[in-house]
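A single protein chain has been removed from this complex, and every other one stays in its place.
Each chain carries a letter (A and B) given by its place in the written order, and its residues are counted from 1.
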Amino acid sequence: MHKPALRHTLIASLVAALLAACGQEAPPPPKAEAPKAPEVITVKIGAASPLTGPQAHIGIDIRNGVQLAIDDANAANVEIGGKKVKFEIVAEDDEANPTKATTVAQKLVDAKVAAVVGHFNSGASIPASKIYADAGIPQISPASTNPDYTLKGYKTTFRVVAHDGQQGPVLARFAAKTLGAKTVAVIDDSTAYGQGLADNFEATAKSLGMKVVAREHTTDKDTDFKAILTKIKGRKPDLIMFGGIDPQAGPMVKQMKDLGIKAKYIGGDGMQTPNFIKLAGEAAAEGVMASIPGLPKDQMPGGKAFLEKFKAKFNQEVELFAPMGYDAVMVFIDAMKRAGSTDPAKFLPEVGKTNYQGVIGPIAFDDKGDLKVGPITIYVVKGGKWEPLEIVKPEGDAAPAATAAAGSAPAATAPAAPAAAEAAKK
Amino acid sequence: MEIFTQQLINGLVLGSIYALVALGYTMVYGILGLINFAHGDITMVGALVALTVVQALAAAGVPAPLVLVLAGGCAILVCSLLGLSIERVAYRPLRRAPRLAPLITAIGISILLQYTAALIWGKQYIALPKLLEPAAIDIAGAQLTTLQLAIFVLACGIMALLLWFIKASRMGRAMRATEQNPDVAGLMGVNVDTVIAFTFVVGSAIGAVAGLMVVLYYGIGHYFMGFMLGLKAFTAAVLGGIGNVGGAVLGGLLLGVIESMASGYIGDLTGGVLGSNYRDIFAFLVLVLVLVVKPSGLLGQSGGDRA
Partner (left out) sequence: MNLSAKVSGNPQLRWALWAAIALLLLTLPFATEALFGRSWVRIIDIALLFVMLALGLNIVVGFAGLLDLGYIAFFAVGAYGYALLASPQFAVHWPFYVLLPLGAAAAAVFGILLGAPTLRLRGDYLAIVTLGFGEIIRVLLNNLNRPVNITNGPRGITLIDPIQLGGVSLAQTHEIAGITLPAVHNYYYVFLFCAVLTIAISLRLQHSRIGRAWMAIRDDELAASAMGIHTRNLKLLAFAMGATFGGVAGGLFASFQGFVSPASFHLIDSIMVLSMVVLGGMGNVAGVVLGAVLLTVLPEALRYIGPLQQRLLGEVLIDPADLRMLLFGLALVLMMLLRPEGLWPVRRRSAKAEAAHGR
């Protein structure tokens, strides 16, 4: 086992050195010429997400983000504690299944990864977090939005995405302030994501004085929403808010138009996809709004470069969470640098103290390991395409609904996108 | 009132779709006494085939009525062949086996159909390209589209046609004889194998029509869409009295209306304790209730213990 590994690192470091020598012309690092192999250490980063099954496209997106970050780091010849480090990805498929997630987590621990980026589904991240915590390995989820994930008291658990308790209130404030909605009907898809988003939206909406005239539920497999929509039609709301994903949102919007419902329609990041517009039909989709945590992709600091690099490497567009996966790796490397060690026990405390400028914006964690909220962008369908409408900077953070309401009066809803982008760069 | 009428329309249209699928279950059950678990998935295949044809032709600028006919024709053809081969391969060899055997094969076939479809069409939800612009009819403030009306008429029409066929035609008589007693029917000169194969073909063809309707109505197709639909349709068939063609349609319409009314009104009736989140349970509760109280269903003969 040992010898091939050593040889691999040797070859890899030589290649890396050669590449570095070719790439950087101005300062040729003299020591890179000599085979100082023993100085190079290999650090494995785990990536866990669904790589097969119905959510595979999102899981693969995450893995690609991690891969890109690792390639970038290797190209930059990162040195930690005076030693050259070569990073390696260990990607595992959790099948979006809670039981498989724990098996995969154990596999990563067995493989002696220094840190883990994963998982996608909250239902996978939560049981797996226990195994990482037991092994003392830091975990950053790029996509799990269930608030419970960070409430278990593990020091190893972080996320670089806004949780449902953060996105829902922002949507509600946008609905109240910008849209001026007085009455709202709330629908969720009975999943952890959809319901969490809808519940948090509902709580803040109520505290802002909006009237919730109907609270309905469907499932993530349903296609017939006429019954609940008809009920909602009878209540005549200004706005319909849906916590769920595009396969439901699309047909729902279409059936809304069939029934002659004129209310506005808004949802979360799960329905902000091109497929939503296809499923709803362009005519019905027009004017529908949805939010995504973070700045618009092309306005992210370094976002454009990231998108270009991603496209060049994988020959496909970013689906959703690749930037988060990328940043998660960078946060780990940043923490390792500050700690001067690649030993999880040593750099783990530094992860919590992160203050990093990522592709998705500034990254810092609160004491639970949640991302301190950054901006959230509201998109609208215009002419068959999603266009950024407004960037909302939540001042209220993840405060409970009542205090959030008080704090939200001056909530800075930046009117112009570039201004907010400027602010985010600081 | 306007809302009530709308809910009734919603329920009747949803029920018509259940009814179309339920016909397939009930026909096979009538002849073989077998729950063809895979029938919901045959409907799914019909829907996806129709979707594919529409996608291919609509882009080529073929006029909409022709697209519809071709999509329906292809779906019926594929589903009929599928029904025929499933019967031949998976059910016929087990006709004399213990009851459990064909049921388990049926579940296996259902899974095979789903995941083969996933391989062919992928697991994404597929959207129907813009094809029809059904006109809306205003009934006392409630909206009814021509498409909805067509689905309802189609369900009733196919039922009437089937009833007539079974009663009046030679094949229909053979079907009734086989239903009574396959062995005796065989002795009387009925080719039982042909009758059963024919039943599967007709049931699957109706399933294909149902699939086309689902695609047109919801504008969406998915490899897993047949599962819940099949389950609901089976419930409808049992509700009406399984094996009974009229019962399948009655059961379908009733179930559709029950679901629609329940998700529309139960929240207010129970003060928010129950809500539309229990919609899928209503179908099963109805099923259990019917089976316990009147196992032969609403229109079924009381010969419930036939096997």
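List of remarks:
Assume a contact is a pair of C-beta atoms (placed from the backbone, for glycine too) under 8 Å apart; a residue touches a chain by one contact, two chains touch by 3 or more.
Nothing here was measured: the structure is a model prediction, and the numbers come from that model.
Check B:T116, B:T146, B:S169 or B:N191 against the missing chain and you find that the one touching it is B:T116. Checked against the hidden chain, the listed residues A:G81, A:P127 or A:P388 yield one contact partner: A:P127.
Shown as candidates are A:S49, A:Q139, A:T191 or A:T230; the residue that touches the absent chain is A:T191. Taking the complete complex into account, B:A97 is the one of B:L66, B:L81, B:A97 or B:M188 that touches the chain left out.
Although one chain is not shown, part of chain B still touches it, namely residues 33-35, 90, 93-94, 97-105, 107-112, 114-116, 118-119, 231, 234-235, 238, 272-273, 275, 277-278, 280-281, 283-285, 287-288, 291-292, 295, 305, 307. For chain A, the residues touching the absent chain in the complete assembly are 51-53, 56, 93, 95, 97-99, 102-104, 106-107, 109-111, 122-123, 126-127, 130, 134, 146, 148, 151-152, 190-192, 195-196, 217.
To be clear about the criterion, only the chains that are shown with their structure count from here on.
Mean C-alpha positions place chain A and chain B at a centre distance of 41 Å.
Listing the residues of chain A that touch chain B in their complex gives 53-54, 56, 190, 215-219, 221, 223-224, 226-228, 230-231, 233-234, 246-247, 250-251, 254, 258-260, 275, 278-279, 281.
Within the complex formed with chain A, the chain B residues making contact are 2-3, 6-7, 10-11, 13-14, 123-125, 127, 130, 136, 143, 145, 218-220, 222, 224-225, 228, 259-261, 263-265, 267, 275-277, 279-280.
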